[in-house]
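The other protein chains are all here in position, but one chain of the complex has been omitted.
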Amino acid sequence: MRLDGPVVLASGILGISLDVFRRLHRSGAGAVVTKSLSKSPWTGYANPTVIGLDNGGWLNAVGLSNPGAQNFADMIRPNREIPIIVSLVGSTAAEFEYMIDKFDECAVVAYELNMSCPHVAKVGLEVGDDPALVREIVGAAKQASGDSAPVLVKVGLGSSNYLDTVGAAIDGGADAITAINTIRSMAIDAELQRPVLSNRFGGLSGAPIKPIALRCVYEIASRFGDIPIMGCGGISNWKDAVEFILAGASAVQIGSVLGEEDVDIFGRINTGITEYMERKGIDRLQDMVGHAQRR
Amino acid sequence: MRLDGPVVLASGILGISLDVFRRLHRSGAGAVVTKSLSKSPWTGYANPTVIGLDNGGWLNAVGLSNPGAQNFADMIRPNREIPIIVSLVGSTAAEFEYMIDKFDECAVVAYELNMSCPHVAKVGLEVGDDPALVREIVGAAKQASGDSAPVLVKVGLGSSNYLDTVGAAIDGGADAITAINTIRSMAIDAELQRPVLSNRFGGLSGAPIKPIALRCVYEIASRFGDIPIMGCGGISNWKDAVEFILAGASAVQIGSVLGEEDVDIFGRINTGITEYMERKGIDRLQDMVGHAQRR
Amino acid sequence: MRRDGRIRDYPEAITVEEVIDETPTVRTLIFSDDIMSSSMPGQFAMVWVPGAFELPMSIMTATGRGRAAFTVRRHGDASTALYNIRRGESIAVRGPYGNSFDVRRGRLLLVGGGTGLVPLMRLVTHTNPDDDITILMGARTADEVFFDELASDLLSARRGAGSGNRDDQGSSHSTGDYNCGAGDYNYGTGSEAPLRGRVIVTTDDGTRGKKGRVTDILDAIVDCSAGGKFDAIYTCGPEVMMYKIVQTASRHGIFVQASLERMMKCGVGICGSCAAGPDIVCKDGTIFDGRHLLANPEFGFTYRDKSGIPTSW
Partner (left out) sequence: MRRDGRIRDYPEAITVEEVIDETPTVRTLIFSDDIMSSSMPGQFAMVWVPGAFELPMSIMTATGRGRAAFTVRRHGDASTALYNIRRGESIAVRGPYGNSFDVRRGRLLLVGGGTGLVPLMRLVTHTNPDDDITILMGARTADEVFFDELASDLLSARRGAGSGNRDDQGSSHSTGDYNCGAGDYNYGTGSEAPLRGRVIVTTDDGTRGKKGRVTDILDAIVDCSAGGKFDAIYTCGPEVMMYKIVQTASRHGIFVQASLERMMKCGVGICGSCAAGPDIVCKDGTIFDGRHLLANPEFGFTYRDKSGIPTSW
């Protein structure tokens, strides 16, 4: 899979405009993951859909609003220069096949199957929690994409053992795993005495989930050895990124940190990783992947 | 169950000394939950066992070090004035029965069965993830305690649906639910290139987990209606406590906040809740329990 | 670069302390909130009406320490819910978000349409008494003109404002006349005193001030600027209006800034719903230099709907 660097834009973050992708790529993003796309356009939930928790944490229930696979494919068709990973969400193998077909003429470096969104019915985690369905969908997606692009499966903490989801994804032929998505959460306002998000439940992201995400990456790496992992969840700086790599990730994705930092955060994390490797005498990033497993 | 106020000390927090319990009770703790006790004394893991994350979050893998049920019962036997909730941990129904017997002559206001510790093998979450075993243990504990004290079951996020654990606990006769325990996590040091906790994996507590814990309390209340809930996880001030009550908790437990505040935090949360109720014209705490469910 | 300043990302409940009817469809809701009160001109808040929606709203000035306001036009569901909030009721507010106007010195032209006037009012409070300010405001009809008196008041209230233009304004702002004889741009009253602020009103139907749209008289105002070329133009309102203003300004080589409106969810640069070409409006903007905007393929033409699909204005 072509990446221009180890720091990748996470799905759902600024992920609906090709012009924005160009800008992020110039700022140092090794690739961009699109907003999760569905078969037809979705408007998502009503606001409030995203709120900050003033501790580096964010809660969102955007409801997977997206322009749909077809519109999106039309938008990115001209692109050749930016490594775009297309995130897809759906309930059945047929839906995923349908969507992948739409990207036939696009330069897609990979598909990321969102099996972990924690706040939309029938998709995301509700798929991820069903290993048989995961296996079936991944198999179909692999077939549909053929040799054109590898398939990543994005997992999260649902109501089953996420390691079973990873196992099923690998059985189905997944080329890599992205871990993790947001964690189902909620905010209630004491003064107004009601849930804040219009959907009541949303996903927690940002700094608060880092220790949980790091553990998942470590557990996947120690259980499934060779499968490449994109680490995601609460990464705010180069040190966090290095921790995920040491835990077993080959690349990282960042999202919520963009609520607090400018887009040049990509470049700064890249620089931080490079300086770290020089200081530690590590030649290739690959040499530090999973290094903390051995201690 | 006798509580002298709605703010209770969580298990494992300062929970091994009767003198400390007295002090916390004087500071406003409505009850104290003991460190989780096992059949025989446990020394726990080697340090580092507890580290702060400098964002209100704490990571611990104390390894359930505790003096054992017998020693502990001996210590608290003189107590009559403080409402003590005895937390127990074990793998089998027989172990729980054995331990409850040891507290025969103690004034225990309730037992809390720890089915959610995320970092010790064969107990805690490994029990909680097995609904059949949960039902069996709760049934045995109810029998052993008889009418002497109600039985709470403490749940957390494991590798199954925690709502199934709650259901099994209720089937087994649980009188109330405590939610939630810490969430399995880890820290890796970039400079030293290794996990920080000696056990590698630990449990995340404190402010970062609040939105997750709040969601669990809300979900349990909306799924299981009448069962009383002790809300726990990341509560740092009266506003957090009110949010948990509005979500469906009848009382709250606090833990990690004591790493940053003095023990008078109990009194301050009590005062904050009282002032809030006055301001909102709420007469009895019971009248606001689960209020956010209706919005 | 970590964003600085005081920003609150969690919506905090505030109580509306005062409600002012500006027109039959526009209201100003005043409340106390230190963080909002000290926001910079052009910044906005995300305003949650419990039980209804959350909407972006420009932060309006209000008299009184620590006070701020929103001025909302009743339109669809969300704006109507906010409009219907009464004194003593609560809403919840997070922010302030976005950048703010680059407030230049000298001769400034502020052009606003409808609630687009809101950020311009706060801008006035950040100008100097020496600055010579023209405020051009458009409305459909006389009934819908608002902030005209307030604008005059704010102009004269600028600390140490020298020329007693308050009375002049008081009488003149409603006429909206302007003369441009002998290349002279002069504001109606005939006063000899150097005027350091004037308010010009246009209505589509001519029931108040000049008949027509602000863009109709813009060229005339810019061309005949007797006191010299404008040093800067600031605009907020319908994008098609702003598009024309930016073009006019750039034709005249005048520095111009416009505040964009887009669909907003997060307000902080995470969700992408406000994207306009390469720009993340909630964070890079909402205020952009005219030169930058003219290079943005979407400015003046399309916005993204709730699904993110580009849609024509």
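Points to keep in mind about this one:
A, B and C are the chain letters, set down in written order, and residue numbers restart from 1 in every chain.
By definition in this document, a contact is a pair of C-beta atoms (placed from the backbone, for glycine too) under 8 Å apart; a residue touches a chain by one contact, two chains touch by 3 or more.
None of these values were measured; they are calculated from a predicted model.
Among the chains on display, the ones the left-out chain touches in the entire complex are B. Within the set B:N79, B:T92 or B:S198, the residue that contacts the chain not displayed is B:S198. Per the touch definition above, the residue from B:G139, B:G173 or B:G259 contacting the chain not shown is B:G259. In the full complex, chain B touches the hidden chain at residues 12-17, 19-20, 22-23, 35, 41-44, 46-54, 58, 60, 62, 65-68, 71, 187, 189, 191-192, 194, 196, 198, 255-256, 258-262, 264.
Here is the rule we use: only the chains that are shown with their structure count from here on.
Listed by label, the chains touching chain A and chain C alike form an empty list.
On a Cα centroid basis, the chain most remote from chain A in this structure is C.
A summary of chain positions shows that the Cα centroid lying nearest the centre of all protein Cα atoms is that of chain A.
Distance between chain centres (mean CA atoms), chain A to chain C: 39 Å.
Centroid to centroid, with C-alpha atoms defining each point, chain B and chain C lie 53 Å apart. Chain centres here are Cα means. That of chain A falls 33 Å from that of chain B. Contact of a single residue of chain A with at least two other chains is seen at positions 53, 187, 189, 194. In chain C, the residues that reach two or more other chains under the touch definition are 51.
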